[in-house]
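Shown here: the complex without one of its protein chains, the others still in place.
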Amino acid sequence: MKKILSFLRKNPLYILLAALPFAILGAIVGWSATTIFVFSAIAIIPLAGLIGASTEILAHHTTPKIGALLNATLGNAAELIITIVAIREGLLELVKASITGSILGNLLLVLGMAMLLGGLRHGIQQFDRKQASSNSIMLVLSVIILLIPSLLSHYIGDIETPEPKVEALSLGVAAVMIVLYVLGLIYSYKVIGGPVVADERGESAPAQGWSLKIAIGVLVFATIGVVIMSELLVGAVEPVIQMLGISEFFIGVIFIPIIGNVAEHFVAVQMAIKNKMALSVEIAIASSLQIALFVAPLLVFISLFMGNPLTLIFNPLELIALIAGVIIAALVSEDGESNWLEGAELMAIYLILGLAFFLMPT
Amino acid sequence: MKKILSFLRKNPLYILLAALPFAILGAIVGWSATTIFVFSAIAIIPLAGLIGASTEILAHHTTPKIGALLNATLGNAAELIITIVAIREGLLELVKASITGSILGNLLLVLGMAMLLGGLRHGIQQFDRKQASSNSIMLVLSVIILLIPSLLSHYIGDIETPEPKVEALSLGVAAVMIVLYVLGLIYSYKVIGGPVVADERGESAPAQGWSLKIAIGVLVFATIGVVIMSELLVGAVEPVIQMLGISEFFIGVIFIPIIGNVAEHFVAVQMAIKNKMALSVEIAIASSLQIALFVAPLLVFISLFMGNPLTLIFNPLELIALIAGVIIAALVSEDGESNWLEGAELMAIYLILGLAFFLMPT
Partner (left out) sequence: MKKILSFLRKNPLYILLAALPFAILGAIVGWSATTIFVFSAIAIIPLAGLIGASTEILAHHTTPKIGALLNATLGNAAELIITIVAIREGLLELVKASITGSILGNLLLVLGMAMLLGGLRHGIQQFDRKQASSNSIMLVLSVIILLIPSLLSHYIGDIETPEPKVEALSLGVAAVMIVLYVLGLIYSYKVIGGPVVADERGESAPAQGWSLKIAIGVLVFATIGVVIMSELLVGAVEPVIQMLGISEFFIGVIFIPIIGNVAEHFVAVQMAIKNKMALSVEIAIASSLQIALFVAPLLVFISLFMGNPLTLIFNPLELIALIAGVIIAALVSEDGESNWLEGAELMAIYLILGLAFFLMPT
């Protein structure tokens, strides 16, 4: 008990776990959809953080290769679970919006807040120009690949009721993306000697001192927790939309990515404040890359088996926002240094996009 | 008299002031719209130059902070006056075209001519890579923010007869832009210690040796002059369009930005010829930034009070031209050096865009 209290004092984020029992209680007793929606959303934040923390402990206890594989596949586990539940419910627009929002959130909100707060404390912050430049090239390449089906499907066939040809393009692109993601993992081992991120990041992880046993236990508990909370959250989406008058698109593009990534965002911003800007940029860009090259195509294949085939066809708003976000992140990180004004501009773009998304008709 | 003559010999541009009385005479006597249009346009060129020159003297006589504020707000004063008059007359398309044209003119025509003439005389010209790179990032960010309402409003509501939601997005974006502009000014003081441009630029200003009194007198005279000439110019736009068969769009995008900025363009090109390419690039990019982040949102708010609300929704031609212009300027200035071939290519793009705009149906 004392241990848990001292853990909570160090990691105040985990107090939010208190929302978990209320979400379950609400579902049993039959509270309003909005209440259940809020409680389950709040509960997902610390659960996603626990998955991340326990994955890192596991990664430490295995060989570096398996560890990296764990990080590479479980890095966005919470988001993956939420979107799989949403696919089962047939909320495909919500899924695509949350893929978009996850990439935008990392590139604009997280990077922006890190550069703003880091820059206010440390002035101009430097990070490895070469690494950053190489990462941002990969990012642009990945997003261009992700967008090709959206840009070209229109000329191939009807995208509203997808023809076989349109689905074939999405599947082909998804297959190529997963191959590239695997090649990227191999590359980072052969040439760079593995991602440095995991080690350094470990320092500030809340999981310090956990044994392997505890880590596995926490991972299982947190994963089950996210699954249950996702069920409650996704089940409440449609009544909430009707009650509050916000669009499904807005929930997908702003709300879900934030709750699924708060814990990770927190780490990236902390790193910037500690003047470890390179790590901060790396976390934000690596996470975007993972969503674009791994989570998105994986969802295409999973959705196929679930009978609700998801195509990689984003709506024009998503396209514009992704293109804008990627160009900016590439430009900002490419010069190898940041300041608070750049941070403010990134956040301003996120704010304006958020406003536009909020004004969208439901 | 002798002083004025010697001033004119050094600054031949100001001979164009002779057009001022003819414009007024023409308006009184009732000459043709085309004649008044031409005389008032010619008169604006030196008047805009006088506003710039006297602002710099004023800036020298105040504290650096107030001086920078003067430069930051009066830097595009002539253009601001012309567009405010045009808003009052309800010529909103003309206003948006001239915002576009001002940014394009700075990035393609001025930068192109500076690189061409500077490069022909000095070969490859260098300028501070870091500063240029940071400026071009800001430029891309600003133009992306400026374009978001155009790109997204279409999906929010009817943009022809703007709905409240579409106007709300424009106002929100305008507010964010002005905040960013102010943050940018603060940043340039806190971190860089103020814009170096003003001082160095002073060297070649025509205002050398003016007292504070003269400077204020010139500023008042020139401002009143620009207001009167703008009235005559804008009043003649519609008859001129019908007579000559050129489109309002062409007048706004090519003609008005040129007459409002000739004096400033002149300085930028002179700097390049004197091999001060850094200053030349800085002038062109800073002026574009000011139009995008300060003049455009200011006009949105002013237009609101004048009862002719201006939205930040540009037509597709303007969007394409702005995106192309900004990408090119960012690329060209980002590598920190220029040559005459790059200058020729920038001017070629301006020429081709001008041709396309000219061929637009009226």
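So that you can tell them apart, the chains are marked A and B in the order they are listed, and the count of residues begins at 1 in each.
Criterion: contacts are C-beta pairs under 8 Å (C-beta built on N, C-alpha and C of every residue); 3 or more make two chains touch, one makes a residue touch a chain.
Quick caveat, the model's predicted, so the values are computed rather than measured.
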Residue of B:109, B:218 or B:349 in touch with the missing chain, whole complex considered: B:349
Option from B:66, B:224 or B:331 whose C-beta touches the chain left out: B:331
Interface with the undisplayed chain - residues on subunit A: 130, 133-134, 136-138, 140-142, 144-145, 148-149, 151-153, 155-157, 165, 168-169, 172-173, 176, 179-180, 183-184, 187, 191, 330
Interface with the undisplayed chain - residues on subunit B: 123-124, 315-317, 320, 324, 327-328, 331-332, 335, 337, 339-342, 344-346, 348-349, 351-353, 355-356, 359-361
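In this section, only the chains that are shown with their structure count from here on.
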Euclidean distance of C-alpha centroids - subunit A vs subunit B, Å: 42
